[in-house]
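Here it is, the structure, as structure tokens.
Partial complex: the chains shown occupy the same locations as in the complete assembly.
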Amino acid sequence: MKILVIVNESPWGSSLVTTALRFVQSANQSGHKVPAVFFQNDGIYNAFDGRVSDDGMVSPSRAWQEIGREHHTRLLLCSAAFARRFMTESIGKLPEEFREAGLPQMWDIARRCDRVVSF
Amino acid sequence: MKGILHQLLSADPRAVKDCLSFVKPGDELLLINAGVHLLNGPNSILAAHEQPGCEFRVFALETDVKARGLQSRAEQRALRLLDDQQWLEHVCGCQQVLSWR
Amino acid sequence: MKVADIRIGLIIRSGPFQGRSARDQLDVALAAASLGFELELFFTDEGILQLLADRDAQAGGLPGGHKGWKALPGLTSVTAWAAERVLSSHVDASTKFMLEVKPASQSQMACRLADCEHCLVV
């Protein structure tokens, strides 16, 4: 099955991001396809990596990047949410796996998916 | 027709109330993340679940129950726990998935 | 399936200014409408407050923009629902909503929802 995943929460403000990561990893292991993860609202902050990660664990940003590379999952940052939160000048370079996309694109992907699961 | 899988991602009573107002017979309810705090009941979900003839099924994610140290609660409540693979089966087995926070 | 046949259900639970922007939920609806999807909106207790016409966002130092709800019916076919209980507790003679909201029973709403292709709680 094709599943679109939507992430609304920041990587440290909520542990739901970890739950979403587990969901996508399980989907991939079960032979399903997650064509895209759409980061909305404070989910935008998942694109950034911290200098420390409690307990030596992989940070959410890196875990998303791995999923993006290994499973050709597009990591899409809602452009309206991104524009409210950052100026292109004030941040260095985003990890190349993440790119901006509009809400209409999210719906267009949803249309081609069997399920939409939001966190 | 297949039912809807309602994912309860928090124990906020407002989320519980709104969720229950959309649950229909045949739907499934899955406690995820902070939603597993509902195992500490009393609340309307456990009350409904524990009533004979309840028309929807209630599950909780095993990993989240363990991460919060609520294993013995889940046993007492006789709630079925799902591992992450089973979670995916329920997502695909239902008609659509709604997440309540 | 043709785009015009796709029906999207949005359950609007967040009250106004859950986030700073007045548009978080509205933008999701507008984007779906812009693709020509048919919309079914379900407003809950707090969600219905988004539709109140006489809110004064600027007074609170908050951005406006919530009037965009009015634009939806011009873009696509939209039906807005709320439980009878929700409507009766919010409507008095002075209440003005930015969309026409139809009363429905819980089971009616659950069935309409199940008829949608995809649904989101926002």
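In order of appearance the chains are A, B and C, and numbering begins at 1 in each one.
Here is the rule we go by: a contact is a pair of C-beta atoms (placed from the backbone, for glycine too) under 8 Å apart; a residue touches a chain by one contact, two chains touch by 3 or more.
Bear in mind the structure is a predicted one, so any value in this text is a computation, not a measurement.
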| item | value |
| --- | --- |
| Number of copies of each distinct protein chain, complete complex | A x2, B x2, C x2 |
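Note that in this section only the chains that are shown with their structure count from here on.
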| item | value |
| --- | --- |
| Centroid spacing, where centroids are CA-atom means, of subunit A and subunit C in whole angstrom | 26 |
| Between subunit C and subunit B, distance of the C-alpha-averaged centres to the nearest whole Å | 26 |
| Per-residue overlap in subunit B, given as positions that touch at least 2 other chains | 96, 99, 101 |
| Where subunit C touches two or more other chains, by residue | 118-121 |
| Interfacial residue positions of subunit C with respect to subunit A in the complex | 3, 6, 8, 19, 21, 23-24, 27-28, 30-32, 34-35, 37, 117-121 |
| Complex contact set, residues of subunit B against subunit A | 7, 9, 32-34, 61, 63-64, 84-85, 87-89, 91-92, 96-97, 99, 101 |
| Touching residues on subunit A, where the partner in the complex is subunit B | 1, 3, 15-16, 19, 22-23, 25-27, 29-30, 32, 114-119 |
